[in-house]
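Here's a slice of the assembly, chains where they normally sit.
Letters A and B mark the chains as written, and numbering starts fresh at 1 in each.
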């Protein structure tokens, strides 16, 4: 085990997979010489050369389409999209290319690419640089979407994503890069996609959260514990495909659910969680599922305004109290 | 002349052009009779572009095309029978009936593939070329796309990167004068789109798209350039769409005056003449009758093939439940 920052864990995963498999290559804006805006690819261009680690022009739309076709022709591209806010530019390549051809040409081609990006607010980057657009991505069939929270998961899931035969969208969060944690040693320490992580067991209410919201959920659980409420916190880790078994088992124990996602509320990822729970756990539920998500508005810049919209521990705790009331 | 097709190749080009034409003519009749599904985009008059360009490449090279891709499919060596089967929604089609006429592909011969999002083939080919470059393979990638597609943003982004990284890719712009029912001059202020190559630091050239030999030569040369590591080329093939936008097009906007000169320069006539000078007119007409028989057989077989039965998409099976 080694203590690492989240960004370092990602860097290690990239280095190991690039060394292991010469068909893995990376491209994106500023990722080469500079090592990426969040320094995730630091040193990799020096190590693997300019062909396998490329700085690109600002062309998200074509870059994503190129990742798709490169993946169908023998390479394993890793594309970095600097902010999740730019995902709208990647949508045609994902919805009309990756999703479509993975199905139509099944058996003829594999499509092993990873699109890494980072979203989320909290540091005054404004309405065009702070969004979580998870639901746009999780709506697309044939594409996996993951969002690790710990450095260990960051490393193990990125390695799994790179080795996966399907497209994987890998969602990071700008406030996670500097978080530290233990990361198991070993080049084959993979964390499987599609499995949730039990962060904290509890008996009274299940809180299902994604990405940085898991940290807020943990903080909420601590607050709730002070009031004698024992909250279970589950980090979904993979947003699609969902680990339904873990969700069902947890609700069967607690009979109450709060779902948390940093994206907008209406048609957001939390809506799917709520609907899925309704589909599968209605009889186990003693109260409606509470959604905690971004209010349906652009993210304002000024500190008091931004703080008012981003979901946090206090709102999660309040939602938990509400479902238990 | 350097990079010219051999007589054998010229014969095969001619044959594949006729296969394409007959395939489309029969589909056209069936469409009128209500026996096809969805829109069909015929490339009558443009066969030289799709067929001769593919014939100038190797089987291992990658090609992608558009909603109007029959000539490219046949040119790259896909079998008429399985093409027809796909268009008729049969299990034996190249995509098991899942794709339909705009979305055929056969990765085993580098045909990946048709694409009904206008412009999407352009970055697709650039991405394949990127893959070739990363893997240091002796291959090229080619996108065949229309004058309409040239106005999309991805065309620009992909060509810029292709020029920048000297990707082994050929951009074959098939200028058939129309995007849907709207003439090219209503879609772009410049008549010759190849001039944009200068803005991407790559050579651009204009060729007669109705002359299969000219198409073959231009593509062969661009392919050599790409294999030498010198990068991308933009080739604009001037041609003309003889049959309306699609089977759902109500027509009325392509005048006889406009079409007459193009009819005279039908690529199959041009090819027949050139080939006749080499192998005699009788041999040329034999090619046509053979092709006719082959296509008829393809339809007969395909139409007796079974329809597929529904299965959930396996990769997402876990979450694709009704």
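As a convention for this text, a residue touches a chain if its C-beta (ideal position, glycine included) is under 8 Å from a C-beta of that chain, and two chains touch if they have at least 3 such contacts.
Remember, predicted model here, so these are calculated numbers, not experimental data.
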Whole-complex copy counts in displayed-label notation are A x2, B x2
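The criterion applied here is as follows: only the chains that are shown with their structure count from here on.
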Per the C-alpha centroid definition, the whole-Å distance linking subunit A and subunit B comes out as 40
The subunit A residues in contact with subunit B across the complex are 22-23, 25, 27, 51-52, 54, 56-57, 59, 61-63, 65-70, 72-75, 77, 92-93, 96-97, 100-106, 108-109, 141-142, 166, 194, 240-242
Residue set of subunit B touching subunit A in the complex reads 62, 64, 95, 98-99, 103, 105-108, 112-113, 115, 117, 120, 122-128, 130-135, 153-154, 157-158, 160-161, 164-165, 313-316, 318-320
